[in-house]
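For reference, the structure I am asking about is given below.
All protein chains but one are shown in place.
Coming up: subunit A.
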Amino acid sequence: MPFLAPFFLVFGVFTILPLGYAAYLSLFSEQSSGLGFGGARTVFVGLGNFTSVLSDADFLGSFGIIGIYCLFYIPLMIGAALVITLLLDSGLAVGGRFLQLVYYLPNVVPGLIAAIIWLYLYTPGISPLVDVVEGLSGAGWSLASLPASIVAVANVTIWLHVGYNVVIFFAALQAIPRETLEAARVDGAGQVRVALSVKLPMIRGAIGIAVLMTIVGAMQLFAEPMLLSSRAPGIDSTWTPNMYVYQKAFTDHDFGVAAAAALVFAVVIGAASWGATRARRW
């Protein structure tokens, strides 16, 4: 199968090789001695980094947080994308194509830039949004609690990515044969009935793909909470698994532990993706 060679070459160089390097790194530790002024030397520690990662409450805690985030974010994201797509497709919305573009537009903004935009929108005294929320809720603005932090981050990520899923769903809807929809209408189904009983089941495949992509993307959450942490006291430096890995490598100078954590995390993501693919077959 020589036509597959380019794929395996790229896959090998950019996926397998880095994974192998991470596996290699995860077996070593940089150790100084005395006051540390002599620099560090690399020591083989076997699986020591894995035991230290798996017993680190911060690392395990970051999975708890990403789990709660996924439970909140994924249904909301997929639900919002479906509602928007079905509305656009129903012809109820005026200027469907234009709206499609509007929804997609944030998707071209890099996550980092989006986080900076929302950073300002989350800053009391500067943001009009904060004033509106305070006015509506009657309570003070605070992103200190876990639910508030999760909502603050999910708001940014949904704003960013919902347009992508809308495009996928919209394309899938176009593939539904017109006669099926006509038949439903002739049988007396209204817009809502058509959407729920015909359109939704017929784009199940696209929804499954979108859920899978959203799970993988959501678990790798990094740039948004990293930046928003300066406005959301509820977000600490090891809030998500990726933030933990970053913290270990670049703040604590512990590449061995960072590599071990990254590998454990990769296994978990792999398992979650597998689970999602299995679920699609049911």
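The rule we apply is simple: a residue touches a chain if its C-beta (ideal position, glycine included) is under 8 Å from a C-beta of that chain, and two chains touch if they have at least 3 such contacts; residues count from 1.
Just so we're on the same page, contacts and distances are computed from a predicted model.
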Chain left out of the displayed complex - its UniProt protein name, from "FAD:protein FMN transferase", "RNA polymerase sigma-70 factor", "ABC transporter substrate-binding protein" or "LrgB family protein": "ABC transporter substrate-binding protein"
Absent-chain contact - pick from A:S142, A:S197 or A:T277: A:S142
Among A:G61, A:P124 or A:G217, residue touching the chain not depicted: A:P124
Contact footprint on subunit A, counting only the chain that is left out: 30-40, 52, 120, 123-126, 142, 144, 229-237, 247, 250-254, 257
